[in-house]
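See structure below.
Shown here is a partial selection of chains from the complex, left in place.
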C-alpha cells in the first residue's frame, strides 16, 4: 500500500520545480515549519516565518524561489507557496483515503433508492441514505450514510455529501460540491402574511427552489432556504463555512467566501469575490457589489455600493470600563448637541458676527 | 393530472370576488408583477408597485378593490392582497404535491416503530424513521425519513416533520406543526453547578420537557431545549426561523415571530405578538411584554416593559473610519466627563452664581 510520495513525484504532480540532491526522498505528510519531523514536507507562505527555517526538521519545504537560498533543505519552488501547499494537502488526503480503503463504489443494501431515480456510474450511496423519485445523482458522487435526497433533486458529478445531509425536493447542486454533515438545503424560506382579521400569521408556501453552482463547499449544519417564487441562487466556487444561514431568494455571486455563523436574510444579493467574515448579519433586500469584505460580527443593514472593507460593532473592554462607555453612548446624540452648543458659544464669543441660532446649525 | 386552477376556482377557494371577462382562464402558477408570464397570477400588495402593472404579462392579479381600476387585467379583489397571495401560494403548493404523487399514507418498511407507540390514521412515516415506545403520532401526520421520535412524545394531528428531525423523550408538539430538517427539540438545557471542592462542573439533569402549541413552524437546524424542572413552552402560532436556539425554561407567547439565528438564554419569557429580528441575543431570566419588536442583531440584556421597537449595535462603516470611532468609543465616558467640565467652566464664566462643584454635577 502506498504510504508516501517521493519528492520527484510531488514535483511532478504539483507542477513545480524541485531543487534537491535527490528526487527519491520519501515524504509521508505535511507539517508546519515548527512541528515538522523527518519525512514531512513544510512550507513557507510568508517571508516573516523564514527564520523558523533554521531549526526546521522537515525533509523538504515548499518555498518561493526568491527565498530558497535561505535554506539548504530540499525545496519545491513555487511562486505561490500557499497554493502549492493546498494542492499538496489534497494529494495527501487522497493518499489517506486510499489507505482507508473506501472500497469500490456501491449502493449500500440498506439505502432506499427510488426506482425512478437516476444514479450515475461510480456512485457510492451509504447506509440508510434515501434517494427519492426523480432525483438524479451524477457520476462519481459519494452520498454519505443517512443523507436524504428529495424528489427531483439533481446532484452534479463528483460531488461529496457527508453523512446526514438533507436536500429538499427540486434542489439543484452543481459538480464537485462538498456538503458537510447537517447541511439542509431547500427548507422553506421564512415568509408569512399577517392577517389582521384573524390576528394570525398565514404561511406563504415556498414555491421556488435552490440552485447551487459548481465547486461549492458548504460547512456543517449550514442551511440554504428555498425561494418563495423564484430560486435562491449560490454561484460557482462559493465557499460557505459552518452554521451559515442563507435566506430565501438570496443570490450569492461566484467565488464569494462566507465564514462561520453568518446569516443573510431574504432576497439579499451579494456580488462576486466578496469575503463575509464570521458571525456577520446581513438584513434583507440589500445589494452588495463585487469585491466587498465585511469584518467579523458586523451588521450590514444598508446596501454596499463600493468595494472595500467594512465593519461595525465595538471593541472588547474590561466590563466595568465597557459599561461606563456604553452608558455614555446611550446619551451620545445629546453629548454631540452639547458640544455643538459649546462650539457655537465660543465662536460667538470670538466672532460675534456669527448670527446662526442653534436650531439652524442643528440642521446642517 | 390537475396542473392548474381556473380563475373561477381560485375566486371560490380564496373566497374573494373575481372581476374578469371569463372565469375559465387557466392559472398554473404565481409570480411577481415583474416576472409574471401568461398563465400566472401576480399580486399587488403595496400601492407603490402599481406602476409595474403597466408592463405586467400575468393572466390575472390579486389586488385591492380600490386599486383595481389601475389595470385591465382580470382581478381577484381582496382587501388583504398579501394574505390572499399567501393562501393562493398554499393552493399551488398542494397542486405541486399532488403532482409529485406523495402516494397514499403509509409506514415505510424500513421505519422502526415501537409496538408500544400509537400511530393515527392517514399517517406517513418515512424510511429509517424511528418511533419509540409510548409515542403518539396524531392523524394525518407526515414523519420524514430519518426522524427520531423519542419515547412518550406526542405529535398533534396533521403535523409535518421533514427528514432528520429529532424529538427527545416526552416532548409535546401541537397540531399542524411544521418542523424542518435538522430541528432538535428537547435536548438537555445547559445547566451545571460548579463544585468548588473538586473544581468541576456538576451536571444538572434536565427533568422538564418541551411543550409546543398548535400551528407552530420551526426552521431548519433550530433547537429548543427541555426544561430543568418545569417545561420549556412555545405558544400557539409561534413562527421560528432557521438556526434559532431557545434555552431551557423559556416561555414564548402566542403568535410571536423569531427570525433566523436568534438565541434566547434560559428562563426568559417573551410575550405575545412579538417580532424578534435575526441574530438577536436575549440573555436569561428576562421578561419581555407583548407587542415588542427587536431589530436584527440586537442584544437584549434587560427586561422590556413597554411595547415598542428596540435596537442595539452599531452601523456599518468603512473599516478605517469604524476603527477611529470605536477607539474613541473606548474613551467615551472620559470624553463625556471632559465635556461636562467644559460646560461647567463656561457656565461659571458666564454665570458666576453657579456654585455647584463638579462632583455634585456628576451625580445629576
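For clarity, chains are labelled A and B in written order, and residue numbers in each chain start from 1.
Going forward, contacts are C-beta pairs under 8 Å (C-beta built on N, C-alpha and C of every residue); 3 or more make two chains touch, one makes a residue touch a chain.
This is a predicted model, so every value here is computed, not measured.
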- Given 2 placed copies of the single sequence, how many copies form the entire complex? 3
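What we mean here is this: only the chains that are shown with their structure count from here on.
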- Message: Nearest whole angstrom, what separates the Cα centre of chain A from the Cα centre of chain B?
- Response: 25
- Message: Taking the touch rule as given, give the residues of chain B at its contact with chain A in the complex, in rising order.
- Response: 29-32, 35, 80, 82-83, 85-87, 89-90, 92-93, 96, 100-101, 108, 110, 126-128, 144-146, 162-164, 178, 180-182, 215, 217, 219-221, 237, 239, 241-243, 255, 257, 259-261, 273, 278-279, 296-297, 313-320, 322-323, 326-327, 329-333, 335-336, 339, 342-343, 346
- Query: Touching chain B in the complex: which residues of chain A?
  - Reply: 110, 112, 128, 130, 133-134, 146, 148, 150-152, 164, 166, 168-169, 182, 184, 187-188, 190-197, 199-207, 221, 223, 225, 228-230, 243, 245, 247, 261, 263, 265, 281, 283, 294-295, 298-302, 304, 308-315, 317, 321, 324-325, 327-329, 331-332, 335, 338-339, 342, 345
